Structures are given as C-alpha cells and as structure tokens.
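For reference, the structure I am asking about is given below.
Here the complex is missing a single protein chain, while all its other protein chains stay put.
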Amino acid sequence: MAGVWVFAENYEHGLELLQIGRSLADKTGVELTAFACGDKEVGQQYIYYGAHQVFILPPLAEDQPLETYVPAIAEVARQEDPDIFLFAATLRGKEIAARVAARLNTGLCSECIELDIKDNKLEMKRVLYGGAALQTIICKTRPQMATIPVHTFTSVTDLDNTRQGIIKEFDPISSTPVKVRDRQPRAQESGDITRSRVLVCVGRGVEKEEDLKLARELAEILGGDLACTRPIAEELHWMPQETYIGLSGQTVKPELYIGLGISGQIQHTTGIRDSRIICTINKDEDAPIFKISDYGIVGDLYKVVPFLSQELARLKKK
Amino acid sequence: MDFKLTEEQELIRANMREFCEKYVDPVAVEIDENSRYPAEIIAKLAEMDWMGMPYPQEYGGAGLNYLTYTMVIEELSRSCAATGFTLSCHIGLASGPIYNFGNEEQKQKYLTPLCQGEHIGAFALTEPGAGTDVGAGSTTAVLDGDEYILNGTKTFTSNGPVADTFVVFAITDKTQSAARGMSAFIVPKDAPGFKVGEHFYKMGIRASQTSEIILNDCRIPKENLLGKEGQGFRIAMQTLDNGRIGVAAQAIGIAQAALDESISYSKERIQFGKPISKNQAIQWMLADMATDIAAARFLTYNAAYLKDQGLPYTKDASMAKLFAAEMASRHASKAVQIHGGYGYIKGFKVERLMRDAKITEIYEGTSEAQRMVIAANLLR
Partner (left out) sequence: MFKISLNIIACFKWVVDHEDIKVNPETNELVLDRAGYRISDYDRFAIEEAVALSEQYGGSTTAVTVGFPAAKKSLKDALARGPEKAIFINDPAFANLEPSQTAAILAQSINNQEFDLIICGEGSGDLYAQQVGPRLAEHLNIPCASFVRKITIEGRELIAERRVDEGIEIISMPLPALVTVLPEINSPRVPGLKDTLAASKKPVVEITGSDLEETVPCLETVEIKATTMERNCEKFDANEDDLKRFVEVLLRAGVID
C-alpha cells in the first residue's frame, strides 16, 4: 500500500504524526500507514485514530537498540513504495530516518517545520544557517521523506473505536552487532520544557548561579518552568542539558516566553520562534532580542524580576 | 610588490584569534581592572609555542619571520594590548638582544628558556634621570675578578616584577661618551644584590607589570656581558628599532579593536529613530579610522619586511611606530566619542582602548624621539 507512512518511536509522537499524516493523505487522496514499535495495542489505537494500515514491528531483545528496525523498515518501504514517509525527529528517529533514506536512495528533509502539498508534490520547509534562513525544498525521488520535530503538530484527537484497518505483523528480525549494555534514564531534575505553557528563560545576563532563584520564583508564580540558553547549560552547567533552548537544544512553543538577560543570538531565538508571546527583560536596549519580542522591558533584571514576582503574587492573592 | 599574505600567515593569524577568544577575551576586563599579571595566559602562550616565535627552532623558537610575528602581536593586542605588550617586550626587547648579540653559550643558557616560555624576559634601560636621553644613565658596572658588580636603579622596567632574565644597561667606561662607554649585561633575577623595587600602577595596559629594578652591588659572572664592552648603546638602539615595530603592531591592534567596537555599536545604537551609523558624522569617523589603520599597517608591515630582508629599517620602524601610535590614540578617543556616555563607563572595551592607546605614543621612544630619528635620517 503506497500513500503516507509515519514512524515514531513512541505512541505520543505517533499521534502527532498521524495528525499531519492524515491531512497530507486526505489532500492527495491516499491512505495512511503507521508503524508501531513492538506493541500491537499501540497499533490498534493508531487505527482508531485514523490509520488505514499499521505495521507492527516485533519486540526487540533487551540488548537491541531501536535502530535494529532499520533494515526491516527500509525493506518494506522498498516493496510497497510509499509516496511520503515521515519520521518523528527524536534523536533515534533522526538516525533511523537518515539510514532508511540511504537504503532507499532518496532525499530526506531534516527537521521539517512546515509541510504542504503543492502540485501533488510535498513541499517542505526547514531552517538553515543556524536559524538565519528558511529553505523550501521538494524531494524528486521516492519516497519523499522528512523528519518532523516533536510537538510541531498537535496530536490527533479524532478517536473512533469502530474504525477498522489492516494490521500487518512483521517476522522477527535479525539482531545487529550494536548491543545496548545499559540504559540510564534522564534524571528528572526538570520537567519537559517543550510542553510548558509558560517558560522563564535565563541567559548570560544572569551573573551568578544563585541568582537563578529569582528566575525560578517568577516561573513558579506564573505556573511555568525554567529554561536557559546553551551557555548556561553547556558551559556553566548551572542547569540540566535538556533545559536549554536553541538550534541544537529544545524547540519550544509556550503561550508565554519571558527571556531574562538574553541577547538574542539566532541559535537561541530559532528555538522560540513559535512561542505565542515573547517577552524580554534586558538592560541593553540594543540587544537583538528586542527585535523579536512582543513586549520588552529595558531594565536591570535584578530590579525588574523581583518587582514583577511581587506584583504577580499580589494579583494572585486577589 | 606583493602585498598578499601567505596562506600560512593567514592561518597563524586565525590561530592567534582563536587563542584570544578562548583564553584572552574572557579575562581581559578583569586583568585590566585589577592590574593583574595574566600568568595563566602567558603559560598558555608558552605551551602553544608563541613565546619565541621569531627565533630559530634550535633555541626553542618557531622560526617565523618578523612580518608574521608583527601580525601576531597585532592580533593579540586587538584583544588585550597589555598581554600583547608583555609578549612583545619578552620577545623583542629581552630575547632580541640575546639572540642578536649573545654568544652561543649565552643563547643556549638564556635564549632557549625564554623562547620556550620557561623564563620571562625584561629590558632594563630607562633610569629616573635617563629616559629619551639614554646616555644620561648613571648605573655602573665594574669588573671585579670574574664578576661584574652593577650599581644603580632602573625604572619603568616592563615585565620587571615577573621576569627571570633581564637585559640591563650600565656604564662600564665613564671616560667615554654614552655611545661608547655603555655595555649590556644579562642579569638573572637571582643574582646577589638584585632586587625588584617599587611597582607602578598605570593608566593603561594595566595587566602589564612595571617596576623599578634596584642593583645594589649586584654580582654577575663576567660571561654575562652581552657583546663587547662599550657596545651597549648600539645594542639598545638596535633593540629599540625592533621593539618599535612591535609597538606599532600593538597600536594597530588597539585601533582595529576600536574600529570593530565602533562599527558594531553604531549599527545597533538607535537615536532619533535610526542607527547612529546612518549619520554622516559617524560614517566619516569610521572611514578615517579604517583608512589610518590601513596606512599604519602598510608602514609597519613594510618595516618588518625590510628587517626580514636584512635592509636598513630604523627610519621605517620609527615612522611606523610614530604614525601607528598617534593614530591609535586619536581613534581610540573617537571610538569613545562614538559610544557617547557608554564609552566612558568602565567595562566598555573602548574605555580601556583609549587608556591603552596612550602609552604607545610614549614607550620605546616617544613620538618626539621618533621624529628625531626620522629627521636625523633625512638630514644626514
């Protein structure tokens, strides 16, 4: 079955891909196929959410990495020749997509942030040059492949338990020479900032590590989370890796983003472009971030932030 | 004439830039503020083979020509003129005379550790009563058996508080004029009777360390005489010729930094609804700055080129130093003007540049001394 195929390493990202996959399939009048990794129940849910067909990949041995699926995915794609093949751009998803694309000798649009059908072709957009440019590309070979950053699309909501679909189970697949020796879950020091409704983000303008508490206080009053720029996490190690926003870090889209002491380098701002409202507090009125802010306060964050926290706390009590 | 730099020269310059970004820029403000000697940067410069760059590899140097060395000092001074000067003082003023006038034994013993950066060098010529008038010096050296005994006080000795090896000038024959009666000596800091005197706190290049040197019956082996007795004046003058190319490079680095800062500030600073770079008054200042920097660069690279070719370069080094120093001072001041009030605030780079620039008009021969040298060459 050709049509639109989607692969995500977990259920939740699968539902996001089903959303965009459905809309592309409907536009081109083709069917939608989803992969489920080792879990038939997930496959059944995908059908209830609108997949016409589901491939159930067999469970993997404990020491096998997810990439073990690569040959099987590439093989079925070679046989069935989908029009479009989308992957959730998790870290593993990006590797799997690139390797499947290599096996199929086709093009892949990495971290595609917008996609649409034009003249029966998939038109894809992605950022280049550290976020400075937006490239629009089409893929001339088949399948037209893209990886989609997580949370780019909302999850599909149209659940219908009566939907019927084709479930295909894969034969067990041979193991790879890559063995997993250990898995260490991420320390849950922080929430997942890609889901935060409100984010307070700190940059180099915060002078000392203990000053983070000013920002944390503001975040708590707003019911939001604390995030940071790359140097705060990678150079100063004040905050965990997974809380930095930017090109090589997280992409966020909160309702409200408040940047404290952030100059606005493109590598950072490319990660906040989809925020609904961007606010900035910076004492340097010429900081580039003001140009991409909805509301900017020119002032010393050490004075402004405590005042705002106090004011917001006062309003809350009312 | 070929003005094109080689690929290797470009790469060496780029590597010094990378060095500066990683090791110098992060501390430049702090070492200026605290007049702190950046021992950690100097150790890194040593580790990465920059401390003896124009000297042969057999002495631990890198065998660069003087032109490339000049570009490196310029690049380092663009980030921190004090560090640039510390290095050019070590290489040009202290290691230079040992390389040019020392015998093989002296080179092995003193030049090699200087080139490897294990030792820091200093040049002690100036005295309280003898600045531009070098001949008025009153420090003496008397031969006593196998040793010279040195007495006197040197002042404004750059690297004085941190150096291990000093090139010291003293009168050995009072009956002669300074030009014939002065000699140069290599004095290690642990020589008996050698003492570092008062430290000076300066307006600019504050991270460069400056002090008095006190020689009180200071005894050194007679093998530490550099060249011959009576050659001191010539050694001093030739060393200063080399040094002047280094100061010119330092001045160009400062001016380039002033221009870099001014361009980026004027494009970002909005007044009356537009960036101030849209104002012709600012544009003309930037244009003048860039033009003078280019002119200074040609003068300086030309002096270094002449030296590399073994051609006379005294006049050219003086012209380069005179022009580069004065233009750096003038344009660092303009850069502060472009920055307005912010330029006068501590922590803004142009404030430091303006203070750092001034010294280039003074040391290693004031602008007036350079004009004397140039005129003397013209009227000969």
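Letters are used for the chains, namely A and B, taken in the order the chains are written, and counting of residues starts over at 1 for each.
Going forward, a residue touches a chain if its C-beta (ideal position, glycine included) is under 8 Å from a C-beta of that chain, and two chains touch if they have at least 3 such contacts.
It should be emphasised that the depicted structure is a prediction, and the values quoted were computed from it without experimental measurement.
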Visible chains that the absent chain touches, using the contact criterion stated earlier: A, B
Among A:34, A:222, A:239 or A:260, residue touching the chain not depicted: A:222
Residues in chain A touching the chain absent from view: 9, 65, 67, 70, 90-92, 94-95, 98-99, 101-103, 105-111, 123, 127-141, 176-187, 198, 222, 234, 241, 247-248, 255-256, 266, 269-270, 273, 276-279, 285, 290-300, 303-304, 307-308, 311-312, 315
Contacts of chain B with the absent chain, listed as residue ranges: 7-8, 11-12, 14-15, 18-19, 22-23, 47-50, 53, 62-64
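In this text, only the chains that are shown with their structure count from here on.
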Centre-to-centre distance between chain B and chain A (centres being mean Cα positions), rounded to whole Å: 54
Partner chain A, residues of chain B touching it in the complex: 268-270
Parts of chain A lying in touch with chain B, wherever the complex brings them together: 285-286, 288
